[in-house]
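To keep things clear, I will list the structure first and then write my remarks on it.
Heads up, one of the protein chains got dropped from this complex, but the rest are sitting where they should.
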Amino acid sequence: MAKTLSAPVEGARRELGITLLRTMIRIRVLEEGIEKHFLAGDIPGFAHLSIGQEAVAAGTCANLRTDDAIASTHRGHGHTLAKGTSMRGMVAELFARSTGICKGKGGSMHIADFSVGMLGANGVVAGGFGLVAGAALSAVQRKTDQVAVCFFGDGATNRGPFHENLNLCAVWNLPAIFVLENNQYASTTSTAETMKITDVAIRAGGYGMPSAIVDGFDAFAVYDAVGAAVERARTAGGPTFVECKTYRARGHYIGDPERYRRKTEVEDVMSSSDPIVRMQGTLAEALSPEEFERLWSEAREEFADAVAFARSSPSPQREEAFFGAYTGDRDAHDPVHAIEARERDTFMPFAPDIGAGSQGSGH
Amino acid sequence: MPKLGLTMASGTIARWIKQPGEAVREGEPLVEVSTDKINYEVESPASGTVGRARGNDGDEFACGEVIGTIALAGETQAAAATSTAPDAIAADGAARVVEAPRISAAANGVTPTIASSTQTAPAAAGNGARVIASPAARRLARERGVSLAGMRGTGPRGRITMSDVHTRRQGESDMGAAPPAPASRGAFPPQLPAARRAIYRKMTEVAQLPLAQVETVVRVDAIKALIDRRGDFGWTAFAVFAVARLLREHAELRTDATTGAPLARIDVGVAADTPHGLIVPVVRDADTRPLAEIQREIVRLAALARDGAIGPGDVGGASFSISNVGPQRIERVAPLPDPPQTAILGIGAATQRPAVVNGAVTAAWMLTCVVSFDHRFVDGAPAARFLAAFANACTDPGALL
Partner (left out) sequence: MRTLSFSDATLEAMQEEMRRDATVFLMGEDIAKQGGIFGQFKGLPQEFGFDRVRDTPISEAALVGAGVGAALTGCRPVVDMHFADFITCSMDELVNQAAKLRYMFGEQCVVPMTLRAPDGITKSAGSQHSQALESWFMHTPGLEVVVPADPEDAKGLLKAAIRSDNPTLYFEHKALFPQKGAVPDDDDFVVPLGKAKTMRGGADALIVTYGITVGRAMDAAKQLEADGIDVTVLNLRTIWPLDYDAIANAVARTHRVVVAHEAVRVGGVGGEIAAWIGEHCFDDLDGPVIRLGAAHVPVPFAPVLQEAMYPKAPMIADATRRLVRREV
C-alpha cells in the first residue's frame, strides 16, 4: 500500500531519493536472487539475507566516500552492495569462483572489498566493532577526515566488544558511527527476551556518546540521521550511535524454519513497512511507473549478468588453498613459502577435484 | 648360530652330531659349537629332518646367522634348503633355523652395568628376531658395509647405537690384513687352528690399545709363611682374594671399556693354561668370599678347564684378571688386559733374592708384579696406587685377613 508524503520531493532530494531507491531495489533483487540460487544448490555454506533492512544500508552508505570504511555483519550483502562492490564480484564469491571478490576464500559471511573501504562481513557477532574503532583511530593517526561506520544487529549489543569499543571511541573521540539494525531478533531470540531495555540507543548514553533513533524502514530518515553523524565525525566531533528500528523479513539464515515467530507477524510488518514500497510511495509523484519499472528491470539485468559471470568463471585452483595467509608466502625467498609449499605438496595428491556449486562432502 | 653367552659374538661349528637327512627330535643334541674354547651341545629346536648344513666343522658364524635347517614333518627338503643369504629370514617358514639353544647355562649370571639380560636375545634378521638399533646406527652400518648381525648393542635395552658400530668397525679396520666381520670365512691365516680364531681376533683388537704398565717387586716372606702354615690356599688364591678386596676402593681398575664406568660386581678372572689352550675362568663376587673358598673355587675351575668341561657361567664378564706364571717358575709376566677389561695383574714366581733391610743385604722371598692397563680409562697413578696397595697386602697380609 503506497503512502505519499505531504510535501512533494524535488530537486536534490528527489535525486537522492532515486539513488536510495535504486540501491534498495538492487539489494532486494540481489537478495531474492541469492535466495533462489541458494535453494537451487549453487551456493555452498550459509547465507543470511537482509530483505526488509535495505533502507539502513542504502541510507547509511549514501553518506559515505569511497575512502570511508565500513564493517559489516554476517548479514552483509546489502551493506557491501551499497558501499559500491559489484554484483559480479559478490555473486561469483558466493558461487565459490576464483573471480569472486575474495577469490572464493571468504564466501557470504566473509565478503569484503577493500577497494571501496568495505572491511568485511564478519562471521563473529560483534566482530566489527574493533575493526571500526581501529579504522577510526587510523584516520586520526594519519590525520585524515575519513570516518568509519559499524553495522551491527541487536544481538551484538550484548557482547563485550560492543561495550569496550563504544567506550573507547567515546573517550578517545574517534570518528566512528555505530549503526544498529535493530531487527528485533538475534538468531532465534527476540530482543524482549535478551535485554531489559527497548531502545538500545540508551546504552550509548552510558558511554557518553550521542545517539539517534530512527525509523529503519525510511531510507530518508536513515540518510539524515547518519548524515548528521558523519558530519560530526568528520569535524572531530566524535562518535554517534544511530539506532534504526527495522525488521528481518526472512529467517536468520536461508532455510531457517523460523519457529520463533508467527508467519503472520512477518506478513503484517512487511505489508505496512516494506522500505522499497515506502520509498516508491514517497516518490510516487516524482517518478513515472515506467521509471520505477526501469529501476527494477535494470537491477534484474545486473543480477542476471552477475549470475552468468559467476557461472562461467572457474573454480579456484586447489593449490590456492595453501597460500594467501602470509604476505610473503608466494615469494620463494620467504621462510613461510617453503613451509606452505610443503603443505601443498603433502595434500595435493589427496585434494578432491570438487566442482563449483557443491558443498564438499567432508568424506 | 645361537648366542650362548653374554659376550659371545660368534661361534665355530665343532661337530655336526646329526647329519643331513637324519631325523631329529626336539631337544636332541644336534650340533656341537665351540667358542672361547668352550664347547656346547646345541639341542634341536624342532622335530624333523636335518637339512643341508650351511657350514662344516671348523666354520665360524656370527651369532644369529643361519648354520643349517630342519625340514618339519611333511615338508620338503627343497624348501628347507632354499635359504641363501647369510642374514635371510628363514624361507617360506618351511625350514626352521637353529635358534636359541636350550642350554640351562645360557644365562651366565653376569649383569653388566647398563644393558639388561635381553642382550642375550639373538639380534639378527636371519632368524626373524628384530635387531634393535638406532636409526643412525643402522645407516652407519649400511654405509660402512658392516652387518648388525651379532653386534653387541650397549645402548638401553641392548640397543645398538652409533658408538657400537664405530667400535666394531674400528676393530675391523685396524686388523689390517686380518679378517673383517666374523660372518665372512676364510679371513684368518689359512693354517690357524679354528680354535685360535677367537683369540686371534681379540689380540688383534688389543694390539691397538694404548697399554701401559706399572711394576714392582714385592716382599712376600709373610705370605709364604702363611701359605706354609695354613696350607689351605695358594699364591693365586691369595692374589685373587687381595685384588678383589682392593678393587672395591680402586674402582678405576675395574672399568668396563664398553661403558667407561666401573663394573659393579667384582668378578676376577684367572688365566689358566690347559691342554686346550688358554682359558680364563672367573671367580664370581670374589670380594665377598673367604680365602679358603676362593682356593677351592680356583681348584674346581682349573679341573673343569683341564677337562674341557667348563661351562659358560664360569667364563666371561670378569672385571679384572690375574695371570700367574709362578707355577712355570718364570719371574715376570706382563700380560695384556682382556677387553673389555681395562687392567690385569701379572704375578711372577716367588724366588729368594737379595734384599736390603736396614742397610744390610739379606735374602728375602720376592716376586715381581706387573699391572698392565688400558690408558684410555686408567692412568698411571691409580694403577700405581693399586699396585702399591697390593704390595702392602703382600707384605702385611694379616691386615687384609
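In order of appearance the chains are A and B, and numbering begins at 1 in each one.
We take it that a residue touches a chain if its C-beta (ideal position, glycine included) is under 8 Å from a C-beta of that chain, and two chains touch if they have at least 3 such contacts.
Only a predicted model underlies this, so the values are computations on that prediction, with no experimental measurement involved.
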Residue, one of A:22, A:103, A:261 or A:344, that touches the chain absent here: A:103
Touch criterion as defined above, residue of A:132, A:149, A:180 or A:295 at the omitted chain: A:132
Contact residue for the chain not shown (choose from A:47, A:168, A:209 or A:310): A:168
Full-complex contact with the absent chain, from A:16, A:140 or A:270: A:140
Contact with the hidden chain (one of B:155, B:313 or B:339): B:155
Residue of B:136, B:192 or B:309 in touch with the missing chain, whole complex considered: B:136
Contact footprint on chain B, counting only the chain that is left out: 114, 134-139, 154-156, 159, 161-163
Hidden partner interface residues of chain A, rising order: 69, 71, 100-106, 110, 112-115, 119-120, 122-124, 127, 129-142, 146, 148, 160-161, 164-165, 167-168, 171-172, 324-328, 334-336, 338-339
